[in-house]
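Provided herewith is a single structure, encoded as structure tokens, for subsequent inquiry.
Removed: one protein chain of the complex. Kept in place: all other protein chains.
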Amino acid sequence: MKKNFLLGILLLIPMLSYGELFLEITKGSEDQYKVAMIPFEGNSRISKQLHNIIRNDLTRTGEFSVLDEELLLPVKIVNEELIYNDWKLLGMDYLVTGTIVKANNSLDINYEIYDVHKKRKVRSSKVFGIPNQIRQLAHYTSDGIYESITGIKGIAATKLLYVNETKDSKSISTYKLMLADSDGANEKILLSSSDPIISPSWSPDGKRVAYVSFETGMAKVFIQEIASGKRESVLSKNTQISSPSWSPDGKYLSLTLYQDGNAEIYILRLRDRTLTRMTNQFAIDTESSWSPKGNKILFTSGRSGSPQIYELDLRKLNPKAKRISFEGTYNAKASYLPKEEGIIFVHRSANGLFHIALKYKRENFIRVLTEAKMDESPSVAPNGNMVIYGIREKDLSMLAGFSLSGAKFKLPASNGEVREPSWSNFLR
Amino acid sequence: MIANHRYLQASLFSFCIHAVIFLYIYGSFNTDSTQSLLISKPLQIELKFDLPSQKITKINPASTKVDTSLQNQSSQDVIYSKTQDVTKTPQGNALIESNIANLLVEESEINADKEQQEVSMYAQRIISMIEDAWMKPRNIPDSLVANLRLKIRSSGRITDVDLIKSSGNIRFDNSALQAVRRVETFNFFSSIPKTIYEKEFQVIAISFNPL
Partner (left out) sequence: MNKSINTFFALSTILIFAGCSSLQITEEAVADQSVAGVSITSKSTATQAVLANAVVYFEYDQFSLSAKSIQALKGVSELMKRNTKITISIEGHADERGTREYNLALGQRRAESVSNYLIANGIKRNRLVTKSYGEERPLSLGSNDTAWSKNRRVEIK
């Protein structure tokens, strides 16, 4: 019998940077708020950097169009009142100004938002931190602007997990579990391994990750603390375990166990590692994910003859799985939208291609939202407005995303291939 | 000659016939045009009037008539029955007086009709301007409804917008609010007579209900 050694697994505390994903915005959407951003005063270098990050954050949501810097007018103030007419002529809805206060150990950003139609200031905010947190401060500002104008919580300050694979000259692969900002910047390596890593999943508090690693020779689920790098295998049973998903309160992990040689769904209580079996039938049951209130689970089951999506109500005594996908012969990897108004999942269309689809609960048809050939692993942003997923382009795997309002973006890897993204919860 | 009953009756009779003809032509002509206006433009926005007098004029895209057409119908009925009365039984002064009284009521009803039609014409224009400014968000569930209340100055400037009924989808609500914000001013309001503006257009409610 072969034994796989734990060679080549480096645990790096995430202070080591790796690189950056490039962010390309490839399509905007129709209805956008038009915002003019006046360069913040106080520090021109920081101001430029802030401006770029905020512009990218807002544009990526698909709901904003930020005016080109060249077209900016000087801000006119008469009798302490901002003159709005010029901005109206430019077709602007909002104006953003700000000041930067930088000291040795602190960096403060004050910003104001003006409503051009109503002709008044609608927000005055401050975000503060330390100088090397520029990107975070910029993201907080973007979220503040986004929330003030749309009333929806922003996702600029959230984070992404994904798997990176690189090959050396002999085509030997190295797999890395990566952590990055929502725009692909600030990449950190959480785990590096010579064996595959799949299914990364954020804990709701953003402090831990669960994932599947093949380092022991078969699929096993590990939980790792992001700050310390401490990791452990969730169950000592000698069986294959995969597909981890955290309950919204962080107390449970739903898993797929292969104890009888057949994939079945179990729920693991983390406190005492007790297991509760949730499915018991002949076909494949896997890819579980929790509802926002923690009372239901979605999963993929082959029990009808092909992979379809089912729902289990955990509050019932003897929950019976209810099938909820009926279109097509392959529907899998579903997750709820944050208000449970619908689900996002992988759908195989009649021509055999895989796409990301959306189905609203109260409708009986699905909406296909992507167009490439082998789209997979969708993960919904915590505000329910954006989805990140994996695509293949020219034989390379990379990440792509879209907003429900129609904007699209891509995140190609800086090195090798990237896949299996997972979007964190709100971290602010 | 004036005192002669026959002349009076004849002139009254003649007046009635002319009134009938005039009103019939006027009434039917207007009804037709109003109907065709509603049919030719499929409405996506309904205008609701919340008035202290509890009168609600609803422009419903499904129907092809304005509610006020009922009043047209009844006034025509009145006329017809009145004509019959006159031809059948030539009465004394009492009948003539009641006839005149009825005619006056008719006239005010006809005026009310005219006013309703004017109101619905302005309502149409409000709906048009908002429809042009409204961009429905993509990938939202079907059958969403959001209701806004607007406060408008006599100049047509919208001073206040409130979301009185959320659709349950923030992006949809936002798009409705944004449409109204973009319009900012209904520039045709200056041509609305003051009485009509004060009665109907100071505060209006709009329902966004895409087909």
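Going by the order they are written in, the chains are A and B; count residues from 1 in each one.
In this section, a contact is a pair of C-beta atoms (placed from the backbone, for glycine too) under 8 Å apart; a residue touches a chain by one contact, two chains touch by 3 or more.
Here the structure is a predicted model, which means the values were calculated and not measured.
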item	value
Displayed chains contacted by the hidden chain, counting the whole assembly	A
Touch with the omitted chain, as defined above, among A:164, A:377, A:405 or A:425	A:377
Residue of A:219, A:381 or A:418 touching the missing chain in the full complex	A:219
Sole contact to the chain not displayed, among A:202, A:246, A:336 or A:354	A:354
Given A:99, A:262, A:349 or A:414, the one touching the chain that is not displayed	A:262
Missing-partner contacts on chain A, residue numbers	1-2, 196, 198-199, 214, 217-219, 240, 242-243, 256, 258, 261-263, 284, 286-287, 300, 302, 306-307, 330, 332-333, 346, 348, 354, 373-374, 376-377, 392, 395, 420
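Please note the rule applied: only the chains that are shown with their structure count from here on.
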item	value
Separation of mean Cα positions, chain B and chain A [Å, integer]	52
Touching residues (chain side chain B, partner chain A) in the complex	135-142, 168-171, 173-175, 178, 181-182, 184
In the complex, chain A residues that touch chain B	29-31, 33, 63, 93, 117-118, 150-152, 341-342, 358, 360, 362-363, 367, 369, 385, 404-406
